[in-house]
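Only a single protein chain was left out; the remaining protein chains are all shown in position.
What follows is chain A.
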Amino acid sequence: MAVMSYLEAIRETLRQEMRHDERIIIYGEDVGVRGGVFRVTEGLQKEFGEDRVIDSPLAEAAIVGTAIGAAVNGLRPVPEIQFADFIFPAINQIVQEAARIRYRSNGAFGVPLVIRAPFGGGVHGALYHSQSVEAFFAHVPGLKVVIPSTPYDAKGLLAAAIQDEDPVLYFEHKAAYRSIKGEVPDERYLIPIGKADLKRTGKDVSIITYGLMVNYALKAAETLEKEGISVEILDLRSIRPLDVEMILETAKRTGKVLIVHEDNLTGGIGGEVSALIAEHALFHLDAPIMRLAGPDVPAMPYSPPLEHAFMVTSDKITEAARKLAKF
């Protein structure tokens, strides 16, 4: 057991899985000699060679398209999209191809593919290096979308994604890379995709969230505890498929639900979670469902006051949960 950063957990999982399965290849812009712009793949080309850790031409559609072909022909590609913001040229390959290939071939072909992409803001990345893009993909049957919040989960979810027979989008929050640390066992383990994690039990309010926001919510819960407000926190970990059972359980337990994500409010995961609760647990609620999310502006601005105004913070979560508790 070692204490690792979120980023190190991802790198060491890639290393461990690659040692275990020679079909795994890593592919993307600057992932080779440079080890990625965030250094997630640092040292991997040195260990596994240029045939398995490959610098790609700067072309996202080709990164995913070729990965699909390689996956169908027996490899386990783990391509990296340098920033989630740049994934859109590949959306045709992800949505029309990877997601639909099993269905359209009546089960004859599958695409075991993991697309890793750093996402999220608060790192002075402005409009095109700060986006949360998960809702676009969570809409698509055939895809799985996971977003770890801790180094422990980063490892177990990445290993599960790599071993999955279907295409998985694995989003890594940039602000978590070095700021979030935790214990990670040395041995290989899996966290099943689609299982949420109850991070904390409480009586007054449930916060349902994922990714970096889980850490912010935990901080908010500590503050609120001092005020006598007891907060339960559910980390979704996977936003497609959603863990419907655990979502409904926590909603029924506290009767007050705050859904938090950094992605834009409208059409975000919060809407889906909210609809599930409204459909299946309405009469257990003691207050209207509340959502706290990134505002509906096209993307995150650069200048610090504007960026801060966009970001969902621990303070904003504390305030929202306090308001909900008092309802």
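Note that contacts are C-beta pairs under 8 Å (C-beta built on N, C-alpha and C of every residue); 3 or more make two chains touch, one makes a residue touch a chain; residues count from 1.
Convention: contacts and distances are computed from a predicted model.
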Per UniProt, the name of the complex member that is left out, chosen from "NADH-quinone oxidoreductase", "MacB-like core domain-containing protein", "ABC transporter permease" or "2-oxoisovalerate dehydrogenase subunit alpha": "2-oxoisovalerate dehydrogenase subunit alpha"
Candidate in contact with the missing chain, chosen from A:I26, A:A84 or A:I101: A:I101
Of A:M4, A:V31 or A:I68, the residue in touch with the unshown chain: A:I68
Interface residues of chain A (partner: the chain not displayed): 25, 51-52, 54, 56-57, 59, 61-62, 64-75, 77, 89, 92-93, 96-97, 100-110, 141-142, 144, 164-166
